[in-house]
Every structure is written in C-alpha cells, then in structure tokens.
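Heads up, one of the protein chains got dropped from this complex, but the rest are sitting where they should.
Labels A and B are assigned to the chains in the order they are written; within every chain, residues are numbered from 1.
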Amino acid sequence: MVDSGPTALERFINGILPENPTYRQLLGMCPTLAVTNGLKPALTMAGATAFVLICANFITSLIRNALKPHLRILVFTLTIATFVTIADRFLQAFMPAMSKVLGPYVPLIIVNCIIIARCEVCASKQPVGTALADALGCSLGFALGLASIASVREILGTGCLLGARVLPEAWPNWGIMVLPPGAFLTLGLLLGLVEWAGAARKKAGGNQG
Amino acid sequence: MNHLVDLLLIAVGAAFINNFVLHYFVGICPFIGVSRRVDQAFGMGLAVTFVVTIASFLAWFFTWFVTRPGAPVTAWVWGLFAPGSRTVLDLSILNYLIYIFVIASSVQFVEMYLKRFFPALFKAFGVYLPLITTNCAILFACLEIMKHVSGVRDPAAAWGLDQALALAVFGGLGFALAITMMAGIREELDLCDIPEPLKGAGITLLTAGIMAMAFMGFTGVDRGLAAFLR
Partner (left out) sequence: MEKEARKAPGLLGQAWLILLLAAFFGSSLAGVEIALKPRIERNKRNETFGQIPFLVPGGSSQKSVETRMGGIRVIRVLSDKGDHLGWVLPASGQGFADRIELLVGLDRKAERITGLYVLDQKETPGLGSHIQDKDGFLRGFEGQPADKSLRVVKGRPAPHSGGIRAITGATISSLSVCNIVNRAVRDFRKALAGSEGKD
C-alpha cells in the first residue's frame, strides 16, 4: 500500500467537521435522537461514546496484524461490549441520576455504527497514533452533533440551557421539542440547514474560481 | 385473566404507544435506509420481528437462569465448587456481552436455517439479515427484558417468558408497521417537489417527526383498555 491515506492530523480534523459522523455520515442515529432532550445527558452520552471509541480503536489498532478478518469482527464486538460495560458501571456508580436518565442508551453504544465503522475502516489498518487521532476527531465531531441538537431542543423546549434560563420567562415552552417528535423535527431541519449551507458555500466558491 | 390483560397491555404498549422507532428511536438506521419501497420495508420489518423474537427468548433464558442475582444454574454450579456457601452470585455484569453474542448467533442461525429449509423466504429477506446484527432494536428488546427481570425493585414483579415474548413480538411488529408506513409515504414523496437540501434523510426525518406526533395520540389508550377489560 503506497498511498497511506490522510495523516493523523488530517484524520483528526476530518472527523470533526468535513466528515462529521452526525451530519455528514448519518451514523449513530439512536443516541443522536434519544438523549438530546437536554444538553447535559447529550454531553454525558458523548463522553461515554468517546471513551468506548478511543479504547476500542486503541485495542483494535494494537492487534491489527495478528488476526484474520472473520475473527476480527468477533474481537471488535468483544472489545466494544467490554468497554461499554465498564463505562456503564462507572456511570451507575458515580452519576446514578444521569445513568437513570440515559437508561438503555448507554448499553446501546455497543451497536453504535460509529464505533464499528471507525474500527473497521481506520483502526484495523493504521498504527496506534493515527487510530487514536481518528477516534478523538470522530468523538469531537459526534459530541458537536449531539450538543447542537440538544441545545436547540432544550432552549426551545424549556427556555433553559443546562438548567440556566436563556429565554425570557414569558417564553411559552414548546413541550413538543423535548418529546420524541421534536427530536426528528430538529435533526431533519438541522440536516437540511447543513446541506443548504454546504451547497451555498460550494456555489460561492465556484463563482470566485 | 389479569395476567392476560397484562400481556395485552405490554403488546399494545410495545407496538403502538412506545413504538420502538417513533418513541425509543431504536432501529433508525434501517428506518431511514431501507424505507424506499414498501415491499423491501415490509421484508425488513418481518426479518427484524423474527430475529428479535429468537434473540429475546435466548436473552430471557440466560438472564433468568444464569445472570440474575440468585439464578438457579449459577447457584448450582457455585454449589459444586463451594458446597454450603451462602453467597448469592450476581453475574449481571456479563449481560451485555451475552446479549451481543446471542444476537450475532441468532442472526447466523436464522440465516442458515432459512437458506436450508425456506430458500424462497431466504431470497426475500436474506439480504437484510446481516444488517440486523447491528440493529439497535434487537439489543434494545434484550435490554428491556433485562430491566424487567433483574432490574426490578420487587422480585415478585419480574417478567416471565410470556411477557418477554409479548414485548419482543409486538415490538418487532410495531417496527414493521412504522417502517412500512414510512415506505408508503416515501413512495408518494418521490413525486413531490421537495426543497433540495431536505431531499433524502432530511424529509424522512421530518415525516418521521409528524408520524411520531400521530403515534403520541395512542398515549393513554392502554389505560382505557385496562379499565375496560378489568
């Protein structure tokens, strides 16, 4: 393999915006919709996912040359499930209230496509440093995606952000935003917005060039 | 009688009120990805129902007999090693590992079984089977069952096999219902003039939002039903 693909730094940056897992690749949709009714659960979720992603990428990259493909998937799953269990127990022990709010969505990280995709696409072929940079970038991108949706929903739904009031007292809380339909509507509109901004920028770039 | 009503309530709750996709957001990937045509969506829905039933059965089995605190098999094996010990073993830390392997192997099993005995059926929805391993809906059903078997505050209220299966079958059917409806709407949407940036996932999510609002109308139905039946 002559062409080694993007460097570690490029991968790190790629994960955040150009290949944002939420808006660009539409990966990991369950947590994106389910835990974004407040900024705090969204950030906790992003943290837990980041922990699992970084650890899984690290282990996968360490053993990348030692395994045949069909065994590899098995080992990925084993790795991911182990780290998710650890993350889940830590949440239960140190943030019991938050663990109750997140409920089944913490163990559902096991089947989060972002982690399997990053392990398979990147970490199983790259050295440890690159794999870690990739995981870090992806986690930040995912956190950004979750935080943006959660902020919109929490502000419109309750008039507060992280419990602190941002909109005037007179704001009629849009209850629907913190309910399931609000998740679909917010993500749909934000996706449209990102697409639209991307298209507009491309157009502007084309005119200049 | 009361037990049957309970089962019915679990079924109605799983299929309509707390629909897997529209209330719990699990199985969103196929919901967006495989909902272009009604026949494909229906096939996917049935495949999920099938696998979720088998996986839930196994998950209940392992949770009940092996991992919950004081489970019979674990207690028996422990008794062989340390006779007379009064320690109550709790293996629930292994739950997630067991579930993911149960799911992966039931998908494999269903695939082989269909290929061998029902080639026509395998042709119809065999292509969706590998996708199902990473479908959150299946793991979610297992986790719900775990919550009601080993996570309950009152051990007397733990779910039996019938309740677990009611949740799995009707949760799967609810998923099939939602994805088929979405495919029907999307077939019509193809003929519509949709703003460019919203094409694809955007409009699907907005439609799903409106569907979720419609399904919220089911809230409270189970309460009325229970009052009527009891």
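Keep in mind that, in the parts below, a contact is a pair of C-beta atoms (placed from the backbone, for glycine too) under 8 Å apart; a residue touches a chain by one contact, two chains touch by 3 or more.
Values in this document were obtained by computation on a predicted structure and should not be read as measured data.
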{"item": "Options A:18, A:96, A:127 or A:198, residue touching the unrepresented chain", "value": "A:96"}
{"item": "Residue in contact with the excluded chain [from B:131, B:185 or B:226]", "value": "B:226"}
{"item": "Residues of chain A (touch criterion as defined above) contacting the omitted chain", "value": "1, 37, 63, 65-68, 71, 74-75, 78-79, 82, 85-86, 89-90, 92-94, 96, 157-158, 173, 175, 178-179"}
{"item": "Residue ranges of chain B at the interface with the undisplayed chain", "value": "9, 13, 17-18, 93-94, 153-154, 156, 219-220, 222-223, 226"}
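Going forward, only the chains that are shown with their structure count from here on.
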{"item": "Parts of chain B lying in touch with chain A, wherever the complex brings them together", "value": "22-29, 32, 93, 95-97, 100-101, 104, 133-136, 139-140, 143-144, 147, 195-198, 201-206, 208-210, 212-213, 216"}
{"item": "Contact footprint of chain B on chain A as seen in their complex", "value": "26, 29-30, 33-34, 77-78, 81-82, 84-85, 88-89, 104, 107-108, 110-111, 113, 116, 176, 179-185, 187-189, 191-196, 199"}
